[in-house]
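A short worksheet on the structure shown next.
Presenting subunit A:
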Amino acid sequence: MGILLLVPILAPLAAAALAAVLGWRRLSAWVTILAALSVLITAAVLGFGIESGVRFGVGDLLRVDSLGVTMLLVIGTVGTLATWASIGYIDAELAHRHTDQRGAHLYGVLLPVFLAAMALAVLANNIGVMWAAIEATTVATAFLVGHRRTRGALEASWKYVVICSVGIALAFLGTVLLYFASLHAGASSGQALDLDVLLSRAARLDPDVTRLAAGLLLLGYGAKVGLVPFHTWVADAQSQAPAPVSALMSGVLEAVAFCTLLRVKSVVDLSLGTGFLRTGLLTVGLLTLLVAASMLVVQKDFKRMLAYSSMENMGLIAIAASAGTRLAIAAILLHVLAHGIGKSLVFLAAGQLQAAHDSTAIRDVTGVLTRSRLIGASFAVGLAVLVGLPPFAMFASELSISRALAGAHLAWALGAALPLMVIAFAALVRHGTRMLLGPPDASSPAIAVPRSIAAALLTAVILSVALGMTAGPLTDLFHTAATQLGASH
Partner candidate 1 sequence: MTEATYTGALDLAAGAFLLTAVLIVWRRELSAIVRLLAWQGAALAVLPIIEGIYQREPAPIVVGVVVLLLRAVVLPILLARAVGTEDQERRESTPLVNTTASLLITAGLTVLAYAVTQPIIALDRSPTTRALPAVFAVILIAVFVMVSRRRALSQAVGFLMLDNSITATAFLITAGVPLIVELGASLDVLFAVFVLGLLTSHMRVAFGGTDLDQLRELRD
Partner candidate 2 sequence: MAAALQVVAVLAGAPLVMGGMRQVRARLEGRAGGGIGQPYRDLRKLLRKQQITPQGTTVVFALAPAVAAGSTLLIAAIVPLIALGSPLDSAADLFGVVGLLFLGTVALTLAALDTGTAFGGMGSSREITIAALVEPTILLAVFALSIPAHSANLAAIVSAAMQNPGQVFSPGSVLAFVALVIVTLAETGRLPVDNPSTHLEVTMIHPAMVLEYAGPKLAVVEWASGMRLTVLLALLANLFLPWGVAATDPSALGVLLGLAAITVKVAVLASVLAAGEVFIAKLRLFRVPELLAGSFLLALLAVTASSFLATTTQ
């Protein structure tokens, strides 16, 4: 059983190795898709094969619980969509000479490495390894962000690497401090950073040191989630990265980082009580929402708009996490999954728009719905998902988050967040309408949709609708994850 835990990490790595050998070929691309799919299948097997409970693999280096399974589902789902769409994307980039064979080669190698790093981050038992995996995602995506090697891409990747690395470095410092506290709580040096050990000894951690560690971890992983104050890379990186990579960064990477934050929170809450991180999460969550909503209002670039929408959602789940109840955690997980799929939709559609117009300015794009039914509808559905309209799942998750907040006596936070969300909604609807509706300009270029991207988009639309109707067995999974994270009722 333990060996199964290695699949989500090794399968993408194998695909990367193959891509390294073969270069950008159909075969390696399909193997990459299969690798992503294998992550999804592993998640399904892990989730439904056996009764709930935490399992370990490779000694106690890897660990899977319901939260891990959920995150693997997200990685697998969005990863499959993104790798699938990558075929069409890279072909088009090659055709338009935005990249060369070397660039494509690099892309083919780094994308599965990125997936593997994320899988490791959610499966690691040791929070140090978790940290290393998260930092590895930065390294892996640095060149993906700068893939086009234009000035903008270069600038974005520099900022991305520098800002994220500083943030993550602070998280490392926090990890070190937690290790220190854990050692002094009597843990043996080899296991002091293991989650299960930390959880079992949480009550004996030195509160002063733990508080410092928790603050640094929140700040550090917050950088990767896209929370204030290290949020400044998000828009640059996600707007410059290739569409499938943007989808992964926005839909999965941020969520994975948030999942580590949740794990840390479960330890810290046991040690310090819920008050400390609650204050912290609320502060950064609300500030993030404020920044995201404001930037959405003044936005002129549709890819940056999508990036700020990610920030908005991350801010929201940070606020939700501060409630910390079972309902809140379950809602966060649903939110993350729905957001991942929705973001894939909009980013992949946006990628085609960018390819057609060679611009990402909102004002350059009009009448998409009449020009390309598929791209227009995908973008519209994606936006509807993101702004939380029923019948899509983010409506249910936002509703549940609201209930959880009110239930945790945080109605005031909800009251502060809702106007900001309405502002964000207003901005997204305004920009979306501007792009999608209306008569097409006579001079508008045709929007090409490669088959693989069309397939990915259709799949994502179907998934979005289905998830909006019912989460089926996932509901139990989410609730178990919440219980395992020590959430109260």
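With respect to how the candidates were assembled, all candidates are chains of the complex that A comes from, given by their letters.
The rule we apply is simple: a contact is a pair of C-beta atoms (placed from the backbone, for glycine too) under 8 Å apart; a residue touches a chain by one contact, two chains touch by 3 or more; residues count from 1.
Worth saying up front: this structure is predicted, and the values here are computed from it rather than measured.
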Candidate from 1 or 2 that touches subunit A, complex-wide: 1
Subunit A - residues contacting candidate 1, complex: 61, 126, 128-129, 131-133, 135-136, 138-139, 142-143, 146, 149-152, 154-159, 161-162, 165-166, 169, 172-173, 175-177, 179-181, 183-184, 189-190, 192-193, 206, 208-209, 211-212, 235-236, 239-240, 295, 298-301, 304
